[in-house]
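A protein chain is absent from this complex, but the other protein chains hold their places.
Letters are used for the chains, namely A, B and C, taken in the order the chains are written, and counting of residues starts over at 1 for each.
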Amino acid sequence: MSKSAFEVEVECECEACEKGKCDSADLVDVLSEREGLKEFYEEFKDSIHECRRLTYGQYLFVIDRDVLPEATLWWHNHPRFKETHMSTAVGTDERAIAGKFSYMPLINVQVEAENMDRNFWVLLKAYMPADDPSFPSVAAKLPAALWIEREVKDLLGFRPIGHPDPRRLILPEDWPEGVYPLRKDMDYRHSPMREPETEFREPPEGTTTVPMGPFHMGIEEPAHFRLFVKGEEIVDVDYRGFYSHRGIEKVGEGRLTYNQVLFLAERICGICGYQHSVSYAMAVERLADVDIPDRARYIRTLMLELERIHNHLLWVGIAAHMVGFDTGFMHAWRIREPVMWLVERLTGNRKQYGMNIVGGVRRDILDYRKEEILKVVKEIREGTKKFLDIALNTNTFIKRAEGVGILPYKIAKAYSVLGPTARASGRRIDARLDQATKTAMAYNEVDFKVPVYKEGDVLARVLVRMDELFESLWIVEQLIDQMPGGDIMVPIGKLPEYAEALGFTEAHRGEVLHYVMTGEKNKVYRWKVRAPTYNNLPAIPDMLRGYNVADAPLIIASIDPCYSCTERVQFVDVRTGRVRVLTEAEFNELSIKNRGVF
Amino acid sequence: MAESVSYTEKLKAWNRKEVEKIGEKAPVTTPYPFIDIEKPPEYRGIPHINPEKCVGCGACVNACPPDALIMEWDKEHGVKRLTYNAARCIRCARCIEVCPTGAMEPTTRFEIATNSKEDLVEVVEHRLAYCEECGEYLDFTERQIEYVKNILPKEIFDMYALEDRMKLTQDAKMRVTVEKLRELEGVEYPAYLLAKRGDE
Amino acid sequence: MYESLALKIAGIIVMVLLPPYLDGIARRVKARIQYRRGPPLAQTWYDLRKLFAIPTVLPTKSWMFKAAPYLALASALAAALLLPYGGHVPVNFGYNIIVFFYVVAMVSVFVMLGGFSVQNAFSHLGSAREMTLLLTVEPILAVVYGVFAYNSGSLNLYHIMTHLHLSASLLFAYIILGYALYVESGFVPFDVAEAEQEVIGGPLAEYSGRLLGVFYYAIYIKRFALLWFFVSMVTYPIVGPVHGLAKSVGLFALQLLLTFALYPIIAALEATNARLRIDHIVRTNVKIFFIGLGILAMAFMGW
Partner (left out) sequence: MALILEYAIIAFIIGGLMGFLREYRATTKASSFLAFIGSILVLIQVYDAYSKGGVSGSVLGLPVHIDGLSNVFLFIVGIVALGSALFSMSYMDHHEKRGKAWVYAVAYNTFIASMALVVTVNNLEWFVFSWELMTLSSFVLIFWKEEKKDLDASFKYYVTMHFFDTIPLFLLLALGSVLTGSIHNLSYSAIQQHLATASTAYKDAFYGLFLVVFMTKAGIVPLHYWLPDAHPAAPSNVSALLSGIMIKTAVYGLLRFDWSMAGPNVTLGYIVAGLGIATLTVGTLYALRETNSKRLLAYHSVGQMGYIWLGIGIGMALIPKGGTLAAIGALGLFAGLFHAINHAMFKGALFLEAGSVEYATGTVDLERLGGLGTKMKVTAVATLFASLAISGIPPFNGFISKWLIYVAGFRSGSYFLAFGAVMAAFISAATLASFIKFYTAQFGGEREDYRDVREVPAAMQIGEWILAGMTLFVGVFPFIFVSFLNRGTLAVSGLKAAVSSNVYKIGFQSISFLPLLFIILIGVLVFIGYASLKPRFDREVRPWDCGSTEIDAEGYRVSAGSYYLKYEEKIGHFYAFTDWAYSFGEAIVHYIVKVYVWIARYFVKIVDTPYEESEVESVDALHRCEVQYIDEETLRPLVRLLRIVRDVIGGIKLGTFVALTVVVVGAIVCLLVFL
């Protein structure tokens, strides 16, 4: 085939490529598949060691670590790819395979909004020698990298050179130096010994310190926002989180089989678990190169949308509660409840459906339940309309939400803010349509709009979510209508070893990203989870500054933060593989025994 | 199932709202701990091990993501112990899917609050098969062996030969094989076998 | 003589027992609006009983911290004792509308003093908010005193109640009075001082157990006193001078009835509003104050 034809009609002409079977494709072919790749290659020719397509729409470049910032910023600031953002980065201890560490920013390149066949992922992998795991920091120029670089510094012992804020992020301050949990040779006996000492920013002159959290009425999960206020006005904010870091990534690596990890993935989050489950399953399916049946795709999409519906309702309830509008809270949750009941009937559980399996779904949607779904959808639509009518006519509620917590577009983009928070600030992104979700979900076969608002305040976030909710209802109706027949799963045999792929969905908070690298014997070598809150939270100080203490809970809630998603300490005993909690006596014993170590 | 309504019919008819007999404007809350909550028939509660069906194969243990199911061998007492801990269970029902005999039974129970943690643990003990040759316990349970015997197509396998060898430990099996060979061919024990035994 | 005593005692019983039940009614009404079942009517009493049974955790050595709840309770009760129950006032220590509002304000004063006595930014923020609230309500109330004084020719509470004559300014004054009382009671959307999601209970953040119970009780009684004041202001001008047992009892029943009728309305207002911010409240109240000055001018023009 000719090269130009290849470019234009890539999906129909190259079935193999679509499935990501183009391992044999040569460099020129790979680079000409998507816009910008060649340009990038020309620009950084000298520093690129390897260039390969992982699977459909995911391109991996192995580059020198010295050009990491330039390469990342090249994509991020590309004039044509306006909504391109650095999603996250993955640090891996590849000493067992390559004898090196690797650090890899993941860039979501947006050539054209809502066109999943033109947009693609770029993975910029940089190897670092085992004795000197350092790389030039991107964070100084790109705030989106602030947290992830602190994370790899904490968990893997990488040194981001020139990072503006090199405090600890994930590990507690009393964690011993030189022990890096995500390294493969981590010794499990190391444990915190002292009362934690936390580093905080110095309060500005003449301010009151208001600790918002870890246990505060306005924050559902432990997180600590240190507000420096003058009177009621917030002058500055410091954040300390990761109180509920569970080490899930570590648990998933090595010990569990890929199907067991799936259930673990579902339990990352209490309310968007299915998104994680689908993302993980998608990543594994992509690297195993398996096509799942259409019916499974539809069922997955259906469940995802149902989850979005009840999550948006949940959120709007919380938002109402944060400003003392308890009636709004109660009604939002009352409207939400039928979805839970419905889901309970479809999957067997209100939450944590356990519906997925790598290669498909576990339960079929029986025909008579379709009516029920439609009934619930109708109920929800009416209920929500009525609710919105009331809530948006509650003067006091609008007063609290309007013009509060404004996040400008530029800051949203710089922090790679995702999901409804970004869309309320004018970012036109939605992972359902932006990237190739068609192998795991059926979004390419339904019709829906992505609401975008430009105001950037809390009210805009409410409206974005409510608009999305109605779109989701419409999607559900379409899915029921178009639901194809057939199998609901395909078996997956042995996974290829040391293959990498990304899986992603658009959760109700934004894009969920799972990176999976397989190991030997159907196990997972590296599993990286990035929940949307991870990108949204760093932007909160910018939203809070200049507003009141009274607004703080609402602003914090407005991004719909999920700390447990974000902070993925329990101790895992590697010999028995069992999670156990140390008793105090054991603890003391350990500390005496290991005194020499520290 | 004593009811006359069939299971499918029951599934179709189940509606929480009707069950609770709540009108359009009435409160949606229920005085929960004082009344019984109706679970939908599809509800995936904590599983339950049916000791009568369980053969102790351990398929569930392999599939269980959170280690709620644990298998222990107690060779001294000749017991294989399958422990299920509901406190650890995440109700994914993988064990039910993989169980070859249907011994893991789904329930709609969800309330596991209790005063003592022991209430949450189910233990099934299986007798291990006994090696007639050397007097040690095998890794397999007696039921496992029975089960295997039942499902193997009898027309292919020589059941008698199988039965002879099934209840032997690895070592005994080897010895028996060698003995059989020697009977057939009249040769001595191979040297390596002897050496290995001596080491132990 | 005996009937007066009986009514006074009835009044005292009402002021002591009723306020938590009124809160119970409010909770039921709110529950109904939210499609919930709601707790039993005596739930607030149960809550208080539970709080009374728990010892207080002390975050400071300050004596003010320990004394404030009792002083607040005494002030609230004193304010309630000053109001007429079926035409009879239990303890009359001030024939005066201003005295009543000052005594009511004392409850807030002691709440604030208690809140400020600990080293806690949330308490301080809440207390400062409470003060700001008081600061913006007081001028509105002052306008109402002015209208009533001019309309009835006195500042005596009972003289006002019995000598008001109907005029446009008086009706407006009633509306403003109702608003001011609602704000001073600290109902949603004016519950900024104790906003749980923002300042985790404000001045009461550090209180626990029995002292917290005493504070809550004082606040319920204060709300009751303000409501009862409004109810009396409505019923007395209608009924006119009270003579004889039958009329007294009837009036008392009318007061009770109106209280029970108004509390659900308050609850409904509470349920259908979000909490305002303190700057919203200041802005609104300053506006209402200027409107009030207009109403005062109307009153002096004889409208």
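Going forward, a contact is a pair of C-beta atoms (placed from the backbone, for glycine too) under 8 Å apart; a residue touches a chain by one contact, two chains touch by 3 or more.
Only a predicted model underlies this, so the values are computations on that prediction, with no experimental measurement involved.
Under the touch definition stated at the start, the shown chains contacted by the missing one in the entire complex are A, C.
When the omitted chain is restored, the residue from C:Pro39, C:Gly94 or C:Gly178 that touches it is C:Gly94. When the missing chain is restored to the complex, the residue among A:Lys125, A:Arg226 or A:Arg526 that touches it is A:Arg226.
From the options A:Pro176, A:Pro211, A:Gly254 or A:Gly403, the residue with contact to the unseen chain in the full assembly is A:Pro211. Residues of chain A that touch the chain left out of view are 195-198, 200, 203, 206-209, 211-216, 222, 224, 226, 229-233, 548. Residues 52, 55-64, 66, 70-71, 73-75, 77-78, 81, 91-96, 98-99, 102-103, 105-106, 109, 112-113, 116-125, 127-128, 131-132, 134-139, 141-143, 145-146, 149-150, 153-156, 159, 200, 205-206, 208-211, 213-214, 278-279, 282-283, 286, 289, 293, 296-297, 300 of chain C touch the missing chain (whole complex, contact as defined above).
Here is the rule we use: only the chains that are shown with their structure count from here on.
If you average the CA atoms of chain B and of chain C, the two centres end up 67 Å from each other. Counting partner chains per residue, chain B has residues 28 touching two or more of them. Chain C has residues 35-36 in contact with two or more other chains. Every residue of chain B that touches chain A in the complex is listed here, in rising order: 12, 14, 16, 28, 40, 42-44, 63-67, 90-94, 97.
Interface of chain C with chain B (complex): residues 31-32, 35-38. Residue ranges on chain C touching chain A, taken from their complex, read 30, 33-36, 121-122, 124-125, 188-189, 191-192, 195-200, 271-280.
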